[in-house]
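Here the complex is missing a single protein chain, while all its other protein chains stay put.
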Amino acid sequence: MARPRKPIRSDLAWSTVDRIVVRGKDLPGEIIGRLNLGDMAFLELTGRTPGAAESKIFNAMVVTLVEHGVTPSALAARLTYLGAPEAMQAAVAAGLCGLGSVFVGSTEGCARMLAEALPDPKSSADLAALAKRVTAETRRIPGLGHPLHKPVDPRAVRLFELARETGHYGKYCELIQAIGAEKKLPVNATGAIAALACELGFDWKLCRGLGVMARAVGLVGHLLEESRQPLAEEVWLRTEEEASEHLKPKK
Amino acid sequence: MARPRKPIRSDLAWSTVDRIVVRGKDLPGEIIGRLNLGDMAFLELTGRTPGAAESKIFNAMVVTLVEHGVTPSALAARLTYLGAPEAMQAAVAAGLCGLGSVFVGSTEGCARMLAEALPDPKSSADLAALAKRVTAETRRIPGLGHPLHKPVDPRAVRLFELARETGHYGKYCELIQAIGAEKKLPVNATGAIAALACELGFDWKLCRGLGVMARAVGLVGHLLEESRQPLAEEVWLRTEEEASEHLKPKK
Amino acid sequence: MARPRKPIRSDLAWSTVDRIVVRGKDLPGEIIGRLNLGDMAFLELTGRTPGAAESKIFNAMVVTLVEHGVTPSALAARLTYLGAPEAMQAAVAAGLCGLGSVFVGSTEGCARMLAEALPDPKSSADLAALAKRVTAETRRIPGLGHPLHKPVDPRAVRLFELARETGHYGKYCELIQAIGAEKKLPVNATGAIAALACELGFDWKLCRGLGVMARAVGLVGHLLEESRQPLAEEVWLRTEEEASEHLKPKK
Partner (left out) sequence: MARPRKPIRSDLAWSTVDRIVVRGKDLPGEIIGRLNLGDMAFLELTGRTPGAAESKIFNAMVVTLVEHGVTPSALAARLTYLGAPEAMQAAVAAGLCGLGSVFVGSTEGCARMLAEALPDPKSSADLAALAKRVTAETRRIPGLGHPLHKPVDPRAVRLFELARETGHYGKYCELIQAIGAEKKLPVNATGAIAALACELGFDWKLCRGLGVMARAVGLVGHLLEESRQPLAEEVWLRTEEEASEHLKPKK
């Protein structure tokens, strides 16, 4: 007996001879020249064009994640480019592969914690009590503290300031701040972004995607610099020399 | 004799306890809330903040490249997500790996052709003669014609319109249009983007990077849709069934 | 205060002007021409050359995982190759990216379950009682049953036969079979490989690696076939057409 076929459908885009439509909007007429790259990302993820306040806060969130200096991810991309400079897409891909549980996962984990603690942001929850409960129940709270930026993470400060300006400082922002107060740790950039993702009604699963798209931008920047001012070969040679030195016969 | 050490340097970013600086700008004070994602990409690539006109044309260029429906790249990302939904960064990476010579390479090739034909855009070149020469010398001209969008590619039309509005319709735009006229083929979206990249003074090697960052945004959109309205499993099952049918013993 | 430096060490290989040594063995003298690819993998993973019986069972395990027809992973690799045929390493990489929790994860999960149930294979455990306990405590037991191969998975049958022949049919093989009997489901190929990995003393975290290396071999085979007898473009075109049909204006 043959397997029954399921339909194959995507609602993201279509084109005909003279039209290209993305998320229901005419690409040349309604998108190109009207939306910036952050707004376009918002449209891709939500199916609608952001309002001015949403545009401001969403662009601020992703812009925060673009560039963090020579991270493991940037270094992996540069080392890949060293071997395959003709395939820079693969070097960006290599850099993205490491955006997993250790570095980017905390945004996701924090958004999940907030969304599960407060499934309905319109409910009249006692946020102080909620913060106490979350703190008691969660073994390792993501989105708080920072190894370098002390006593506060200046990106989180700025993001919350913008949240207030744009009318996005709601219960999720309050909750993560209350949790931070409870733990006597400041909210960091990933905590602020996680709270804002909840304020915008995003699924917590999407948070990793925000980091991935932002870092893709940053990785292209790293590869451009690597093509002009390389560092990967020197990192490799030093590492190789030191790593195997103890194995080599003494002269 | 020991290998002499070379320095390891990157000029992209630095941080201290209370500061985070990207490309010479204070991240919280001068970037977050001030630059949109396209402007941030411009800063990463050029080291300076775009002016209003540059911001408009650059955002238009990258926004054009974000979403093209179910491309091979989007399909590869979705099939990867089917096997490893817990690692969506790897699914985006898989999607990026295919942005090579066949689909994204034409922007790069077109920008290279234009930059090599006209190394100095301030020179008083005879563009019509140049177009004739390039057409005669180039076996397969990238950036012209489109299998579906005929007689014109509406994205290119719109991009050239914006180029005029923003003062970026210069000699590279003229040259690609003259080459198109010579070949009796309209300039397509990749041709327009390549010409605009030259107008902005970008290295042609950077053009692939524009496509890569834009598609990373689009791929996150595809994976979000795949998580809600999957198609990859059905594509796989149909393909698997048809592909091996001829090998199976007749019943 | 400066961060104290930690040493950087790898014990895998070293070379000097006239010597290349891998895992303590002279590459030209003791490896090339003496070890087959499976034995070399065993050496990489364990630091020692397998005996004849170990070589037979280990090669059998990885060989089982090489080729499964047009899987989502193979399809992702082929679609990537369609866009970037000049970078076939990236196409293999794209194919590997999807070897996550859904398809390859079951070997890992099964090995973990077995290793945790029986930390010391030399202990005189009551395997029937253990199987009952594991079955009761585990929500979804990996390594049992198969959607297509019924009532038995012929690869598992063959692997257990080889395990007996080579003296590797020990307590982990017995335990997974007892668990299968408890659930009235036959052990599948991933269950057998997981049990054998435990018999060989491998860390369960390594099981995913066995699948990854084996599939890399298979993916190269798929890309060679794709270069001669392509299917990716047709899969893409059909998918694209069907996926967006419902969005297009009726003619």
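Letters A, B and C mark the chains as written, and numbering starts fresh at 1 in each.
In this section, a contact is a pair of C-beta atoms (placed from the backbone, for glycine too) under 8 Å apart; a residue touches a chain by one contact, two chains touch by 3 or more.
Please read all numbers here as calculations on a predicted model, not as lab measurements.
Touching the missing chain, out of B:A60, B:A87 or B:L231, is residue B:A87.
Interface note for the absent chain: among A:L35, A:L79 or A:L159, the touching residue is A:L79. Contact between subunit C and the unshown chain involves residues 3, 5-20, 22-23, 27-29, 31-33, 35-41, 44-45, 55-56, 59-60, 62-64, 66-70, 87-90, 92-94, 96-100, 104, 148-150, 154-155, 157-159, 161-162, 165, 203, 205-206, 208-214, 216-218, 220-225, 227, 229, 231, 234-235, 237-238, 241.
Along subunit A, the points of touch with the absent chain fall at residues 69-73, 75-77, 79-87, 90-91, 93-95, 97-104, 231-233, 235-236, 239-240, 243-244. The omitted chain makes contact with subunit B at the following residues, 7-11, 13-16, 21, 84, 86-87, 89-90, 93-94, 97, 239, 242-244, 246-249.
One rule holds in what follows: only the chains that are shown with their structure count from here on.
Among the chains, the centre nearest to the mean of all shown protein C-alpha atoms is found for A. Averaged C-alpha coordinates give centres for subunit A and subunit B that are 21 Å from one another. The residues of subunit C that reach two or more other chains are 84, 86-87, 90, 93-94, 97, 239, 243-244, listed in rising order.
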